[in-house]
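All protein chains but one are shown at their positions in the complex.
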Amino acid sequence: MEGVRAVASGTSATDDVEKAIRDKCGVVGVVAPAGTEVAPLIAYALRALQHRGQESTGIVTQHEGKSVLHRNMGLVENVYTPEVLRTLQGPLGIGHVRYATTGGSTIENAQPLLVTSAGGDVALAHNGDIVNSKPLRDEFIAKGWSFLTTNDTEVALRMLAAELATTPNRVKALRNVMKRLSGSYCFTLLIGDTLYAVRDPLGIKPLCYGSLPGGGFMVASESTALNVVGGELIRDVEPGEILEVTLDGVKGFLPEKKAESAHCMFEYVYFARADSIMDGATVYDVRVDIGKRLAKEQPALADVVIPVPDSGRTHATGYAFASGIPFAEGLMKNRYVHRTFIMPDQKMRDQGVRMKLNPVKSVIQGKRVVLVDDSIVRGTTMRRIIQMVRDAGATEVHVRIGSPPITSPCYLGIDMNTRGQLVAAELTIPEICKMIGADSLGYISLEGLTESIGKSRSQLCTGCLTGEYPVAIPGEKQRGQATLF
Amino acid sequence: MEGVRAVASGTSATDDVEKAIRDKCGVVGVVAPAGTEVAPLIAYALRALQHRGQESTGIVTQHEGKSVLHRNMGLVENVYTPEVLRTLQGPLGIGHVRYATTGGSTIENAQPLLVTSAGGDVALAHNGDIVNSKPLRDEFIAKGWSFLTTNDTEVALRMLAAELATTPNRVKALRNVMKRLSGSYCFTLLIGDTLYAVRDPLGIKPLCYGSLPGGGFMVASESTALNVVGGELIRDVEPGEILEVTLDGVKGFLPEKKAESAHCMFEYVYFARADSIMDGATVYDVRVDIGKRLAKEQPALADVVIPVPDSGRTHATGYAFASGIPFAEGLMKNRYVHRTFIMPDQKMRDQGVRMKLNPVKSVIQGKRVVLVDDSIVRGTTMRRIIQMVRDAGATEVHVRIGSPPITSPCYLGIDMNTRGQLVAAELTIPEICKMIGADSLGYISLEGLTESIGKSRSQLCTGCLTGEYPVAIPGEKQRGQATLF
Amino acid sequence: MEGVRAVASGTSATDDVEKAIRDKCGVVGVVAPAGTEVAPLIAYALRALQHRGQESTGIVTQHEGKSVLHRNMGLVENVYTPEVLRTLQGPLGIGHVRYATTGGSTIENAQPLLVTSAGGDVALAHNGDIVNSKPLRDEFIAKGWSFLTTNDTEVALRMLAAELATTPNRVKALRNVMKRLSGSYCFTLLIGDTLYAVRDPLGIKPLCYGSLPGGGFMVASESTALNVVGGELIRDVEPGEILEVTLDGVKGFLPEKKAESAHCMFEYVYFARADSIMDGATVYDVRVDIGKRLAKEQPALADVVIPVPDSGRTHATGYAFASGIPFAEGLMKNRYVHRTFIMPDQKMRDQGVRMKLNPVKSVIQGKRVVLVDDSIVRGTTMRRIIQMVRDAGATEVHVRIGSPPITSPCYLGIDMNTRGQLVAAELTIPEICKMIGADSLGYISLEGLTESIGKSRSQLCTGCLTGEYPVAIPGEKQRGQATLF
Partner (left out) sequence: MEGVRAVASGTSATDDVEKAIRDKCGVVGVVAPAGTEVAPLIAYALRALQHRGQESTGIVTQHEGKSVLHRNMGLVENVYTPEVLRTLQGPLGIGHVRYATTGGSTIENAQPLLVTSAGGDVALAHNGDIVNSKPLRDEFIAKGWSFLTTNDTEVALRMLAAELATTPNRVKALRNVMKRLSGSYCFTLLIGDTLYAVRDPLGIKPLCYGSLPGGGFMVASESTALNVVGGELIRDVEPGEILEVTLDGVKGFLPEKKAESAHCMFEYVYFARADSIMDGATVYDVRVDIGKRLAKEQPALADVVIPVPDSGRTHATGYAFASGIPFAEGLMKNRYVHRTFIMPDQKMRDQGVRMKLNPVKSVIQGKRVVLVDDSIVRGTTMRRIIQMVRDAGATEVHVRIGSPPITSPCYLGIDMNTRGQLVAAELTIPEICKMIGADSLGYISLEGLTESIGKSRSQLCTGCLTGEYPVAIPGEKQRGQATLF
C-alpha cells in the first residue's frame, strides 16, 4: 500500500509508510453525570481515534444550556491545551477528528458544526460520505438557503434544523432527514440538551457505544475510544438505528424496514485499530486470520516472513504461523518520522521510503523473503520497498497482500486515489508483479477475506474491489439490491 | 478616555492608553484589471484601517469564478504571510478587520463570511450594528433556517441569499434586504463576479471609494486606505446608496426616499485616522478646530498645554494655538507596549498607566497644566494620569475634553461601556472633576462640536451624548424623525 | 533620517520611519529586599528601554546562591511570559535588551552572559563598543583561551573571570580590567551575590541609578526605567566609576585620574527617550531647545512647521515656538505598522514610506512647509517624504535638521551606515538639498547643538560629526586629549 500525499498542516503526523488510503473521520459523543467535565474524556477518546483523522479536530460541549465549540487544525494532543479544555465546560458533548486532504485543509471544514435552530442549538459530527449531498444542496439553494461550507455535513445539519421547525419530535425529525440521505454516515449530535447518535441504514462506517466507569455513556467510531477512558463496550449501533442517550439510559430506534448491512471491509483490513471490536469481530483476529488464509491460498517457498511495518505486521504474524516460515522484523521503521522532511535533491527524494524504513541486512541477506502488507494502491511504494529488500541481499521476494486487488474508487468514506491511479485498475496481477519487481505476487481472495471477517459477502461493502456499490453512484454499478428507502 | 480592556488574542495590539471605546470594524472592496492580484492591495488597505479592528481579519478573492476565503485572528501584518497571499488569487476581492472584544474573540466570528447561494457565491464584510438582527434571526429560525454564528452579519447575508433566489436583480435584492434592516451598516460584497458596496440610509458609519493607480476601484471605510495604495478618493458613498463596482465604472443606486443622515460624530472625535477625509471634512482639521473652540469655550489660566497621547494631541494643538499657551509633550508614551504585561502584584497593577505613559518632569514641574484629551469614558484612567501629572510637580491641572460628556451607550457600531460604567451617566461635571482630581474640567459643547464638524446637529448621530438615537432602540428614545423606510 | 534595514526576527518591532541609526543596547541591574522577586521589575525596566534594542533580551537572577539565565529573541513583552518569570527567582538580577542587526541576529549573541569563575558565578550585561576587543581576544587566544561568541562582551567577561582568580577584591579586579579596555561600555554585573555597575572613563553611553519604592536600588541605561517601577533617580554613574550596590547602599569607586567626559551627543538628539534625564539634562528640554536654536540659525519663510513623526516632533515644537510659524501634524503615522510587510511589486516597494506615513492634505495644500527631523543619514527616506509632501500640494518644502551633518561612522555604540552610505560624507549641504529635492536645507550648528545640550564641546563625543574620536580608532583621528588611563 503506497503513494505519497502532501500533508497540509505543519503539525499533522503521518502513520505508516506514506499510505495512499485514509479514513475520513472519527466521531465521539458523551453524556456524563452532572458535575463531570466531559471535554477531557472526549479529548482522550479522540486521541484513541487519531488514526481516523489527523488534520483537524473539534469538540462541542454543553453547560447549563450554553453550547461551546472549539475547532482547530492539528493533532488532538496539540489542540486541547488546558486553557482550551477549561473553556469547554459541561457534562455533555461531542467530538470529531478529520483527516488531511490536499486543498480542503482549512479550519472552515473542521467539525463539529454548531448551529442555532428552531430546535435550539444543534451540533453535529459526521463520519462518512453522503453521496447525494450535491443534488440536495442544489435543491435547498434554489429555495433560498445558503451554505458556508462545501461539505455534506452542513447539508445534513441544515436539513435537520429545518425539520425541527416542523417536527419537534427529534427522533422523527432525524428519521425524516435520514430518509433523504444516501451514502455512509455516522453522526453524533447534540440537539438541545440531549445526545443522539445515528448510523446509516447500511452500517457502512463503524459506530458503537458503551458505559463509562463514573456513570453515563459514550458513543464512538471504535471501541478503543471506550477502553482508554475505562469504559465498557455495550454493543454496536445497528445499521439505520437512532440512539437517544441520556443518563437514564440509551434508547434505540430502528428503521421500519431494515436493509442488509454493507460494512466497509477496509476497516478490518487496514483502517481500524487492531484492538477494536467492530460489528462483532476483533480486528486483530480478523487480520491474523487473513494472514493464515493467505498462507493457504498463496503459499510461498521461502525462508522468512517479513511485514511491511506497521500495517502488515498482524497479517504477517498469521502468515508465518500458518506457513511455518519464521517471522522476522526485517524492515525497521523510524518512530520519529512524523512528516515529510526537506529533500536536498532528486536522488535523495527517490529514497523517500528509506527515510522511514531501513532493512536489517542480517535478517534478509541470502534469504527468500515473503513480504506481507495489507494492500497495494499505486504500487510505487511497494516497488521501492522490494528494491530495498533486494539491495539488502534477498535472493527472492514474494509479495503477499491481505486484501484483493483494489480496482475501483471509494465514494463512501475513504480517501483513495482515482481509478486512474489504482495500479490494479490498469494492470493484471502478473503485470503488477512485474511492475513492482517481485518474484511472485499473491492477493487473498474475496471469499477468503469475507470468511476471515466472518460475514457474508452481501453484508460487506466491497465496492473498491468489485466496482459494485451498495448505493447508487452516478456512473457506477449498484449492487443488486432493493432501493434503500 | 479610559478603562482597561482584556485583550483576548496574544498577538493583538492596543493603541493609545487603554481606550474603553473601540470601533467595531473596517471594510474594503477592490476591483482591478484582469491579471492584477488584489489580495496584497487589500492587505495594505486593511493595514491602513487596522485602528478599526485588531482582533481578526479576513479576505475573500475571486479568480476565474472560484472564491477563496482566508480568515484568522491577529494583526493584518501577521495574518497575511506570502503563503497566504499566494492562495488568495484574482483581481476582485473584499476584506475586513475586526476589533477585540472579550468573550466573542474567536475565529468563528471573523469576517468576511462566504456562502454559496442561488445567486452563486456571495461574500460579505460588514461594519456596523444591525439593531433588529435578533427579531429577524428569530423569524428565520422559526421558518427552518439555522445559523452558524451569533452575529448580525450572518443574518444579513442569509437574507440576501434568500432574496437572490427570487430576485435575480442584485441591486433590487440588496434594496429589499436593506428595507428590512435597521441600524448602522456598511457592506462590501462580492455577488457572483461583481463587487457591491452598501451604506445604511443614515450613513452612520463611514464609507468612500476611489480609483486605483493601475486602473480599477477601491471601496473602503476610510480614505487613508486609498492613500496607501496610491489611489485617489472620488467621493463618499451616500447614505442609503448601493454601489455596483466594475472595471467599467461605479454605478450608484440611491434609495427612492432619502432620509437625513446621522453620521457618527465619534468618528471625527476619536475613531477615524486624522488623515482621513470623511463625508467632506478632513478629520485632522475637525480636531484642531475642536481644540480651538474648546480654548474659547473653556479657557484656562495656565502655563502649558499637554496632550494625552496620542488621542488628545491634535485637539491640544488647536487649544494651544487658540489660547496662546505653549504646547508641550509632557507625557511620553512607550511605543513598544503592545499588550498588557504580567503584573507582579496589585501595587504594580495600579500603575497600569505608568507602563505606557511617563511624565517629563521638567515640562510639568511648577506649572499650571492644561491636560487635553478627546473624551472621558469611565474616568479611572484620567484620574491616574492627573495623579501622575501632580506627582511630577504640576501646581494645577485643568482638564479639557474634545467631546461633550458621554452619557449613554452606543448601539450603532461602537463598543462602549454600559450606561452604569459611564462616569457622565452617573455624575455631574463638577462631581466628575472631583472624582478625577482635577482643578477644573471643561467639555466642548454639543454646538461647538457640530460646528467644528461642519454639519448640523440633525445630520449627526449624537446618541451617546444625548440619549436620543436616530433609529428605534428598545428602551431608548428615538430622535424626532420620520420612520426610516 | 532614513534608510531601510532588514529586520531579522519575526517578532521584532521597528519604530519611526525606518531609521538607519540604532542604539546598540540597554542594561539594567536591581537589588531588592529578600523575598522580593526582581525579575518582573527588571522586565518592566527593560520594556521601558525597549527602544535601545528590539532583537533579543535576557535576564539573570540570583536566588540562594543559584544563578538563573533566560535569553531569547524578541520583544520584552513576548519573551517574559509568566512561566519564564517564575523560573527567574530571587531578589537580585541584571537584564539586557539588544538591537537587531543583519547577520548576527542569533540567540548566541543575546545577553547577559553568565559564567562560572574563580570568583563564583559572574553575569555581565553590556552596552557599548569595546574598540580594542579584537587585539585583546587575539592575545588571550594565543594563551590558550577559547571564545564561544564573537562579541566584545565575552572578552571583558573572561578577562574579569581571570582577574578574579588572582585579585579577589572585586572592585580592584574590575578596575584592572577597565585599565585594559578602550571604547564605550556600561556594564551591569552580578559577581557572586553582589550587584556591580561600571561606566567607561569617558562616560560615552548613559548609566544612572536610583532607589526603588519597596527598598533597594536599580541601575539602568536611562532614568525612565526607574520611573516605570516607581523608583527615584539618585544620580548618573560617573565616567570611570564602579558602583557596588547592596541593600545597605551604593558605594561608588572613582578612578584615580578622571578623564574629561565624552558623552554621546546622539543620545540627546535621537536615541534616548524624551522623558529621560541624562547626565543632568532632560532630553525633552534639549530637543525643544535644539528646535528653538534651529529656528534662529536656520529661519524659513513658511506657513506651517511639520515634524517627521515621531523623531522630529519635539524639535519641531521648539522650531514652531521660536519662529512663530504654526505647528501642525501634517504627516500621520500608522501605529500598527510593526514590521516590513510583503511588497507585491517594485512599484509598491517604492512606496515603502507611504505605508507608515500619510500626509494630511488639508494641512499641506498650498502651504510653504518647514519639515523638521532630528537627522539625515542616507537621504533616501527624506527624499521620499519631501516628494509625498509636494504631492500633497506644498508649494515649498524647507528642511530643518536637529543635528549637524553626519559625516563619519560611529565606533562607540551606535549601529550606523559606513562612511560611503552617509550622504553628508559625500555631498555638500547644497548638494544634499538638491538630492532630497528640498527648497532649502538647514542643519543646526555644532555650537548650537552643544549649547542646547548644555555641555562644552570637549565634554561630548562628536565623532560622527567631526571625524575626531575620543579614543584611538585605527585609521581615524583621535581628539587631542591625554591618554585615557
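Lettered A, B and C in written order, each chain numbered from 1.
Following the convention adopted for this analysis, a residue touches a chain if its C-beta (ideal position, glycine included) is under 8 Å from a C-beta of that chain, and two chains touch if they have at least 3 such contacts.
Just so we're clear, the structure is a prediction, and the values are computed from it rather than from any experiment.
K.L.:
Among the chains present, which touch the one that was left out?
P.N.:
Touch partners of the hidden chain, whole complex considered, are A, C.
K.L.:
Given the contact definition stated above, which residue among C:59, C:76, C:92 or C:157 touches the chain not shown here?
P.N.:
C:157
K.L.:
Specify the residue from the set A:25, A:41 or A:73 that touches the hidden chain.
P.N.:
A:41
K.L.:
Touching the hidden chain in the complete assembly: which of A:80, A:268 or A:411 does that?
P.N.:
From the options A:80, A:268 or A:411, the contact with the absent chain belongs to A:80.
K.L.:
Given the contact definition stated above, which residue among A:139, A:285 or A:476 touches the chain not shown here?
P.N.:
Here the residue in touch with the unshown chain is A:285.
K.L.:
Tell me which of A:142, A:301 or A:332 is the one touching the absent chain.
P.N.:
Result: among the candidates, A:332 touches the missing chain.
K.L.:
Touching the absent chain: which residues on chain A qualify?
P.N.:
Answer for chain A: residues 13, 15, 37, 40-41, 43-44, 47-48, 50-51, 54, 75-77, 80-82, 85, 224, 227-230, 273-275, 277, 282, 284-285, 288, 310, 313-314, 317, 321, 326-329, 332, 334-339, 341-344, 348, 351, 354-355, 358-363 touch the chain left out.
K.L.:
Residue-wise, where is chain C in contact with the chain that is not depicted?
P.N.:
69, 71, 107-108, 113-118, 122, 137, 141-148, 150, 157-158, 161-166
Basically, only the chains that are shown with their structure count from here on.
K.L.:
Make each chain a node and each touching pair an edge, then name the shape: line, ring, star, complete, other.
P.N.:
Looks like a simple chain-to-chain line, open at both ends.
K.L.:
Name the chain whose C-alpha centroid is most distant from the C-alpha centroid of chain A.
P.N.:
C
K.L.:
Could you give the separation in Å between the centres of chain B and chain C, each centre being the mean of its C-alpha atoms?
P.N.:
Computed value for the inter-centroid distance: 36 Å.
K.L.:
On a C-alpha centroid basis, what's the spacing between chain A and chain B, in Å?
P.N.:
48
K.L.:
What positions in chain B touch 2 or more of the other chains?
P.N.:
In chain B, no residue touches at least two other chains, as defined above.
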